[in-house]
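Let me give you the structure first, and then I'll get to my questions.
Every protein chain except one is present and positioned as in the full complex.
So, subunit A:
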Amino acid sequence: MATVELTFSALPAHVRTARLVATAIARRTGVEESLLDEVRLAVGEACSRAVEAHRVHCPGEPVRIELRDDSGRFEVVVTDVAPSDDIEADLPSVVDQPLGMMPDPLAAGFGIAVIAGLADDVEVQASPKGMRIRMSWPAAANGLAAPA
């Protein structure tokens, strides 16, 4: 298993960097080209959510992202230390709501709903100590460890 870890200050400008790094490593790991847009968007959503949560609760704390090649899967784990509860992890049902009743997308965990629609394997763990979002996609069996 090969792992890349990245921590970054909770600033919106850094989310793009995290997306670019994740996409580059996904490609290197052997994730299909057709899935790279999904990886980019899902990682961006997870990091955006974490950054916004940190800006509210703990702006001085960094957000952590781990990217690993694990037995033919490309796995990404985004971890924050902002207090969250299980309600936020519930996937909102916005489709049937009239526009006037539609909640603010970020506040309602819209990003997590998007991630759930993109990654075929998603696990969200929310606790008072923070949120951990793990997601994975199929990759080449020897992706990240293979020589260039």
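Structural remarks
By our rule, contacts are C-beta pairs under 8 Å (C-beta built on N, C-alpha and C of every residue); 3 or more make two chains touch, one makes a residue touch a chain; residues count from 1.
Here, contacts and distances are computed from a predicted model.
Remark: of the listed names "Branched-chain amino acid ABC transporter ATP-binding subunit protein", "Anti-sigma factor antagonist", "ArsA family ATPase" or "Acetyl-CoA C-acetyltransferase", the one matching the undisplayed chain in UniProt is "Anti-sigma factor antagonist". When you scan A:Leu6, A:Leu41 or A:Ile133 for touch with the missing chain, the hit is A:Leu41.
Note that of A:Phe74, A:Phe110 or A:Trp137, the residue touching the chain absent from this view is A:Phe110.
Think of the hidden chain as still there; on subunit A it touches residues 12-13, 15-16, 19, 37, 40-41, 44-45, 48, 51-52, 94-96, 99-100, 102, 104-106, 110-111, 113-114, 117-118.
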